[in-house]
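What follows is a set of notes on a single structure, which appears directly below.
Of the protein chains in this complex, all but one are displayed in their positions.
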Amino acid sequence: MVNFECDYSRGAHPRIMERLMATNMEATPGYGLDKYCHHAESLILDECGISEGKVYFLTGGTQTNACVIDALLRPHQGVVCAESAHINVHEAGAIEASGHKVLVLPSSDGKVHANALRKYVEDFYADATYEHCVFPGMVYISHPTEIGTLYTLDELEALSRECGRLGLPLFMDGARLIYALAAEDTDMTLRDVARLCDVFYIGGTKAGTLFGEAVVTRRPGLLSHFFTLVKRHGALLAKGRLLGVQFETLFSDGLYKEIGRHAIDMAMMLKSAFVGKGYRLYIDSPTNQQFIVLPNEVMDRLAGYVSFAVWGIRGESETPVRFVTDWSTSENDIKVLISLL
Amino acid sequence: MVNFECDYSRGAHPRIMERLMATNMEATPGYGLDKYCHHAESLILDECGISEGKVYFLTGGTQTNACVIDALLRPHQGVVCAESAHINVHEAGAIEASGHKVLVLPSSDGKVHANALRKYVEDFYADATYEHCVFPGMVYISHPTEIGTLYTLDELEALSRECGRLGLPLFMDGARLIYALAAEDTDMTLRDVARLCDVFYIGGTKAGTLFGEAVVTRRPGLLSHFFTLVKRHGALLAKGRLLGVQFETLFSDGLYKEIGRHAIDMAMMLKSAFVGKGYRLYIDSPTNQQFIVLPNEVMDRLAGYVSFAVWGIRGESETPVRFVTDWSTSENDIKVLISLL
Amino acid sequence: MVNFECDYSRGAHPRIMERLMATNMEATPGYGLDKYCHHAESLILDECGISEGKVYFLTGGTQTNACVIDALLRPHQGVVCAESAHINVHEAGAIEASGHKVLVLPSSDGKVHANALRKYVEDFYADATYEHCVFPGMVYISHPTEIGTLYTLDELEALSRECGRLGLPLFMDGARLIYALAAEDTDMTLRDVARLCDVFYIGGTKAGTLFGEAVVTRRPGLLSHFFTLVKRHGALLAKGRLLGVQFETLFSDGLYKEIGRHAIDMAMMLKSAFVGKGYRLYIDSPTNQQFIVLPNEVMDRLAGYVSFAVWGIRGESETPVRFVTDWSTSENDIKVLISLL
Partner (left out) sequence: MVNFECDYSRGAHPRIMERLMATNMEATPGYGLDKYCHHAESLILDECGISEGKVYFLTGGTQTNACVIDALLRPHQGVVCAESAHINVHEAGAIEASGHKVLVLPSSDGKVHANALRKYVEDFYADATYEHCVFPGMVYISHPTEIGTLYTLDELEALSRECGRLGLPLFMDGARLIYALAAEDTDMTLRDVARLCDVFYIGGTKAGTLFGEAVVTRRPGLLSHFFTLVKRHGALLAKGRLLGVQFETLFSDGLYKEIGRHAIDMAMMLKSAFVGKGYRLYIDSPTNQQFIVLPNEVMDRLAGYVSFAVWGIRGESETPVRFVTDWSTSENDIKVLISLL
């Protein structure tokens, strides 16, 4: 079976495993207070171009979203996001579990646009009964979005400006940020993200670590007492140095960029192959997730040799499916797929 | 000023105030354990045609929704409702405050329809990732709906049957149930409501009491330990007998029906007046809430003599407004309004 | 039956009922935005000697505690109180329902003392693992305490100073504040309370209103967006003016003080009677709650003519019981009781 099911099917990138082995017998303080976490933090802040910021390491995406959103909101506030947002659809109510409403904006491209946000907030305060409603308290976006699209730098600049004007912290879920930054036509850099978002995270789980997400902020005051809040969410890893070691490796010798570029290269080969064979794109995605519409008989035949995910619900005669690449995808994997088409 | 602003602008119906005065010096146990609550419970169960049910008295609508929904759901479940539902829009996140997601169905008429519900639930379980999502755990409706429309008996029968088939308790918010039952063309009775809903409440606040909502269920096991749950929500009234006295009065000598009929009569006179003068209905409502589109200059002129509510946001040249009648609306009020048009 | 069961057994003081009747047919805005609430607020602030403060009216004690504490704490913080505190024992977990831990101090007299608080907080930060623990975020006291004792002015001054030093808002539950202020030997005035507590409330339910608690603060910024927070807790009364009318009456013509004094006079007569007959006090209380140890046979005989509450659990041969007086207790009630002893 060739694996295109997801970008968290295997363990970790070999260089990361090596480092975990090499440091295995060292004794360090727990809970992220070790030298590896400190070093990884400084590597990341450097890469982000932030001098006075702060980095926190957590284990997974849903818990990271829950902790950050719980930290940023007061009880009368909710989090504004696109209807398709992961926090709205696929986190089993983790945000509501902390008492906060998810306030959804309709969005055809999976993004929150500055003008849609402005209108939402203006309409909110224009309604005479707004004090009976959940206040918008922050904005959540993901990059790439849930459907693989990317913000342009202009779009993120505008959104960031609007958030600033409205006093709403802007939070980016970067579970797959690595692939957004490596996409072919993007004009967004990690420094742009760090400058334009109040808080964001750099996903590790889907980028070649065993697990781990690095929360970054240039405004540490927004996350005061975050250590205790993370503990309260059951999200504080005892052997926190495992996160430090992994992110230190990811941000050494360009590994982060290398992994991103490789996965994008593979994804573009894969996309070309499908397009070349006349298949229709369900979404034209520039990232490591490729969405193709397959006739059901093709889908069923492929399923014997290649793993991938049905995107939503199986259709009558054709079905959108998702193919994902990552650090472990090989050119040969793509060739096998092509030969099967 | 003639009052059409809402149905909770004045105190209580005079017969209710009389009873509160007459019983004021009696000493009774607190927290609803008194003879008035017991009597009111049995009057209501009789009227509902329920032999083995249970009634709980709470103070206001939002707290009643929060308590009932918290009682009916388990942590991995959410409440399904129409997008316009009060719990989704106007309760400041009271449902999420207990950790539960509000799962919205698009709805053009403010109702949850059996077939839309079935499709929602089927699609939910058809998605391979459903275990990562908030499960539908119950259905919330209101009658009349948030926009003044009414379920037909057929619609409620179908919805109730579908809920039963899916194992989802059906809960009706009856804050204005009094007006639904008194509407001219409805084929729904209180007994139908009691038979078809697993839990529902009969609003008092908007029906002529000082405050109070009577939660009714024919399935008491669904609300086990409800007393303690109500206390936990800060919703247990110390002098609970005030609720008993008021609902006892409402359900004695036909007062409940009398108030409902009167308000509907006044609302129909008001509607006819507007239609007769050529104004457009924003929604054609059979209940005590009437939604009219007014040219802004008419709206502004009226506002000097009559109170009413802008419905949403003021438009450029015309604006939808809401006029509400209740037990205290007089024919003279309507005449004054007509003379002003 | 003569009633000494509690101070919320009857309706409201006749002057309050009169005012509710007199204002019943007036139409006002809902949710506390009416002239009665505004007037009651200014009467209360005057009486408290606060020029720039804010008053909010809620319905009951548990919901008031839940709303205020939820407003004052951040997620990593808990509320410090005496072990016997109402929020710790008798509120069905309403504080935890908003996600906050109740941090208990052992206390033999039901009070939080400045030095015990200081030690608690010092020990908290002295422990190397404190960031894994719930931070003390505010202090909750009640006056009188749960067991009827009173803070002296010195004690409250010291506690307030300590709270200020530690940056912990001091919140007083004044469900029975009326009786604390009317006690014979107290040196505490309402102005002292208002000056020394950051937030407190003046109970109405146990002081002669049908229901209602007036939250007072001289630091309005502490309760920002409290209206919405109250709504979120299901605690916003639609006909809010009922609270305004009642508190306006309570704070007009000295009614508040009159009720307090009367109940204390009755309580002291009752206490003297028991002591005179040789009964032992379980707690020597200066307020309207009197705690007497009764031989079980006396208790059982009395129970046929007089209502009162067993305090805790029935003993083998004798049992502590509680007698409560209020505005409706008459000298004749006391005489009947004496004749029965």
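Letters are used for the chains, namely A, B and C, taken in the order the chains are written, and counting of residues starts over at 1 for each.
To be clear about the criterion, a contact is a pair of C-beta atoms (placed from the backbone, for glycine too) under 8 Å apart; a residue touches a chain by one contact, two chains touch by 3 or more.
Quick caveat, the model's predicted, so the values are computed rather than measured.
For the chain that does not appear, the touching partners among the shown chains are A, B, C. Shown as candidates are A:Cys48, A:Leu72, A:Ala97 or A:Leu255; the residue that touches the absent chain is A:Ala97. For the chain missing from the display, the contacting residue among B:Arg15, B:His38, B:His76 or B:Arg195 is B:His76, taking the whole complex into account. Per the touch definition above, the residue from B:Lys206, B:Arg232, B:Lys271 or B:Arg322 contacting the chain not shown is B:Arg232. For the chain missing from the display, the contacting residue among C:Gly11, C:Gly60, C:Pro75 or C:Gly208 is C:Pro75, taking the whole complex into account.
For chain C, the residues in touch with the chain missing from this view are 75-76, 78, 89-93, 96-102, 123, 126-129, 132-134, 309-310, 312-314. Counting the whole complex, the residues of chain B in touch with the unshown chain are 70-71, 74-76, 98-99, 131-135, 225, 227-229, 231-232, 236.
Chain A residues in contact with the hidden partner, per the touch definition given at the top, are 1, 3, 5-6, 8-12, 14, 17, 20-21, 23-30, 59-67, 91-94, 97-98, 205-206, 210-211, 228-229, 231-239, 242, 307, 328.
We adopt the following convention: only the chains that are shown with their structure count from here on.
With centres defined by CA atoms alone, the chain at the far end from chain C is A.
Distance between chain A and chain B, defined via averaged C-alpha coordinates, is recorded as 42 Å.
Per-chain Cα centroids separate chain B from chain C by 33 Å. Shared interface positions of chain B, i.e. residues touching 2 or more other chains, are given as 91-93, 97-98.
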